[in-house]
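Removed from the display is one protein chain of the complex; every other protein chain stays in position.
Up next is chain A:
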Amino acid sequence: MNQSKQLVRLIEIAIMTAAAVILDIVSGMFLSMPQGGSVSIMMIPIFLISFRWGVKAGLTTGLLTGLVQIAIGNLFAQHPVQLLLDYIVAFAAIGISGCFASSVRKAAVSKTKGKLIVSVVSAVFIGSLLRYAAHVISGAVFFGSFAPKGTPVWIYSLTYNATYMVPSFIICAIVLCLLFMTAPRLLKSDKA
């Protein structure tokens, strides 16, 4: 990879991180859930980068999103382990979806709708599942250190985190499928 392409990748990661942070704020406005939690579409830019540039770039975007959240003060630190899992591991885990990058790109170029849907949905599923796992562990640590002894912390954490991760997964998958069907050029990264 030549210098210029690498630089473009670096800046794209940076700007998509900014987009993720903004979508996190904006999504609260028009997709709030009845029970108060908000379904976030902030994962979309991270998925987009991991489809464009692969796993490593996706991981970086996720990691940066967590760090920027800390820097601008969306910080909720209750336990050292929880801090690490919620802000570093959880978002970075979304980037793993980049292992489906080539199949997503191929399907988008060849305009095979079925294949595109299958690969996007499985990529989003893997990414969301790993993020969910990180949040569940951190939630168990968090509840474990604050709830009284004998509370079923794992069940709390599993259900609480599912209330927003399941809708987030569904919405991200639908939006990304629609996005790549209307604008497959978003997946092309080899022009620079």
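In this text, a residue touches a chain if its C-beta (ideal position, glycine included) is under 8 Å from a C-beta of that chain, and two chains touch if they have at least 3 such contacts; residues count from 1.
Everything that follows uses one rule, which is that contacts and distances are computed from a predicted model.
Asker: Out of "Energy-coupling factor transporter transmembrane protein EcfT", "Glutaredoxin", "NADH-quinone oxidoreductase" or "Peptide/nickel transport system permease protein", which one is the UniProt protein name for the chain not included here?
Answerer: Its record in UniProt gives the absent chain the protein name "Energy-coupling factor transporter transmembrane protein EcfT".
Asker: For the full complex, which residue in A:71, A:109 or A:166 touches the chain that was left out?
Answerer: Reading the full complex, the residue touching the unseen chain is A:71.
Asker: Just to verify: which one of A:109, A:147 or A:166 makes contact with the chain not shown?
Answerer: A:147
Asker: Using the touch rule from the top, list residues of chain A that touch the missing partner.
Answerer: 3-4, 7-8, 10-19, 21-22, 25-26, 29-31, 41, 44-45, 48, 60, 63-64, 67-68, 70-73, 75-80, 83, 145-151, 171, 174-175, 178-179, 182-183, 185-186, 192
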